[in-house]
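The complex appears here minus one protein chain, its other protein chains still in place.
This part shows subunit A:
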Amino acid sequence: MRRLHSLGGLFGGLLVIFMATTGFVLSLQPLADAATTMAADSGVNVAALADRVAADLPGVERLVRSASGQLVAYTAENGVRSAVIVDPQTGAAAGAYAPSAFFSFITDLHRSFMLGNVGHGAAGVAALIILALAISGTLLLVGKVGGWRKLLAASRGTGSQRLHTDLARIGVAVLLLTSVTGAYMSAVNFALLPENAGAMFAFPPASAGDSVAPIASLEALAAIPLTDLRELTFPAMGDATDVFTVTTQAGQGYVDQGTGAMLSFTPSDAWQRAYEFIYLLHTGQGAPLVALLVGLGALSVPLLAVTGTIIWWMRRRNTPRFSGNVSWRDADTIILVGSEGGSSWGFAATLQDALRLQGQRVHVAAMNELRRSYPNASRLLVLAASYGDGAAPASARQFLARLERFASTPGFAVLGFGDQSFAQFCGFAARVDAALAAKGLSRLLPLGSVDRQSAGHFAAWGKGLGARLGLPLVLNHVAARPATRKLLLVERTLYGMEVQAPVVVLKFAAPQPRGGWFGPRLPHFEVGDLVGIVPPGGAAPRYYSLASASRDGVLEICVRKQTDGLCSEFLHSLVPGEAIDSFIRPNPDFRPKQGRRPLILIGAGAGVAPLAGFVRHNRHRRPVHLFFGGRDPASDFLYRDDLQTALDAGRLTSLNARFSRVMGGGYVQDLVSAEADTVRRLVQQGAQIMVCGGRDMANGVRGAIQDCLAPLGLSVDGLKQKGLYLEDAY
């Protein structure tokens, strides 16, 4: 499904962008028509109007009423043909009719690329591609969010992924509509579907020919309200036996120009009515609201194509090419990877390198490529990402089915990759682990887990695996990281020395800021994004949440000194003027929702940094309530002055703090429990909760919030699905 969606999107992309862009332009036509067309009241009938037109415009042959209500008379006199706009109320001529050359040109492009029948075919294929993309994309989204009911849950991922998902959710209904109707029209054009129920060309009957009555007196025409008219063809000049041919919404008939009788009438059949309805839905002609909707839907397509291509490119870039991969027949160690975004492959490569360094013969493959047996393998290592709420990732969908026929008995270990903020953290990995055990394989290690690609978790698991295998395994995973930039420390403030928890607030700037467009500048980042910092002599970067955005002119982080922490010790030792190597990792899932709804910010220790940044940037003064946890107000009340200023300026509504090293003190989660009434009231107002800090603190807060929401019948998981409960825990 993902492959279908990717390939269809890439190859059909240009075709589809073209169709959507021209389609959007065409959607403006009904709107322009609606704005310029003259209106008539419902009392006007065809006979009276035709009478007036015939008197006004000698040589009138046809009167055509478009879907928008515009009336055009076609005349031929002395060999000169002309088209005249007619006022539908009075029948008076209202100027020459000149169809828009621009819209005709675009229509031709949209229908056939100006390539005749080949182009018509291509347009039909484009409709089918859009249809396939819309359906496969919807199914992918259902899989990603974990079910049809969660289809409208908040989207996650990088900027491109979220934009792609959000646009698709808005546009997909319209895209289904336009692609189905477009494909239908194309099928009719190629006679794959009938346009009518086989109606044959009917010869027009003849008028009695005795006399010619005034048009206004013709009863059959007087019975037709103008609003029903499609087209009226006048009898040929000087031929008393010719007839009026009238086409209405209901069908086509012939009227005797002497007696005024309807000589014959052929109603439209079901196929014709279906075609007309589909034509209306596709073009919006005569229905400006439909046109507006279809046009806006079309506008989403180029954006979807661009964001989709970015996602595809990122995933491709994240899938490493393996060198020195031993054949599965010869390998003693098999590594199977189940990856969605592609990042687990990087971990597999690190594991493969470490094992090869120890003289092992390693085979790496996707989980879907599980063989029936591995003749020489004694270990099976499975690295399985969990997609969304515990579903299998793309490269592992067939794994459990294939496992049923698996015949070897190597020892196994499963390592799950996931996001702890999901309810089903590593749910798929747990299923794989259980299935392998049930198959009778011996477990080398209990199920391991890596939260949000933590290199530390991975290294720890590697240590355990090495101990079990009797190999000194060192898993030094370095995610392929973007080029680093040099930044200079400009300011440092130290807290928490007195309570044995040193925390330093560091502000960095671009070197030699010259202010010009071409001088060195800060990379782009928002509050809550992460900066990766590589300490001198260190291999893996450490990530810190940002308390500032690039438009503040400084990059600000808050670093707690860890015992034996290479990077935190390096940062604590920095003095202004010294440089760091850094890069930005966007963290779009940890940002306040736009709007004026209240925000509840909960943080402890250095975790308060991004929260303080959000407060600083609260220019619209939405209600923001901050809960802070520290050790001692005299020592590590981070951002105290900053927050006090924000309170005075109205950017912060309330500030609650609790400290653990003072008499009667406690943790921030105790504070949340104490303020349960306030939290409940705010949540009922649609408040968003953002938690930042250590994992233990985040779990404690989650429990406290869960208890506090229970009387409302709400849960933290429920809020998470709506994007109203965000965690950034480490």
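Convention: contacts are C-beta pairs under 8 Å (C-beta built on N, C-alpha and C of every residue); 3 or more make two chains touch, one makes a residue touch a chain; residues count from 1.
Following the convention adopted for this analysis, contacts and distances are computed from a predicted model.
Of "LLM class flavin-dependent oxidoreductase", "Porin domain-containing protein", "Tat pathway signal protein" or "Acyl-CoA dehydrogenase", only "Tat pathway signal protein" is the UniProt protein name of the chain excluded from the display.
Of the options A:Asp56, A:Asp108, A:Glu569 or A:Asp717, the residue whose C-beta touches the omitted chain is A:Asp108.
When the missing chain is restored to the complex, the residue among A:Thr233, A:Gln352 or A:Ser386 that touches it is A:Thr233.
For the chain missing from the display, the contacting residue among A:Gly116, A:Gly440 or A:Gly470 is A:Gly116, taking the whole complex into account.
Of the residues in subunit A, those that touch the hidden partner chain are 61-62, 74, 76, 79, 81, 101, 104-105, 107-108, 116, 195-196, 199-206, 233, 236, 239, 242, 245.
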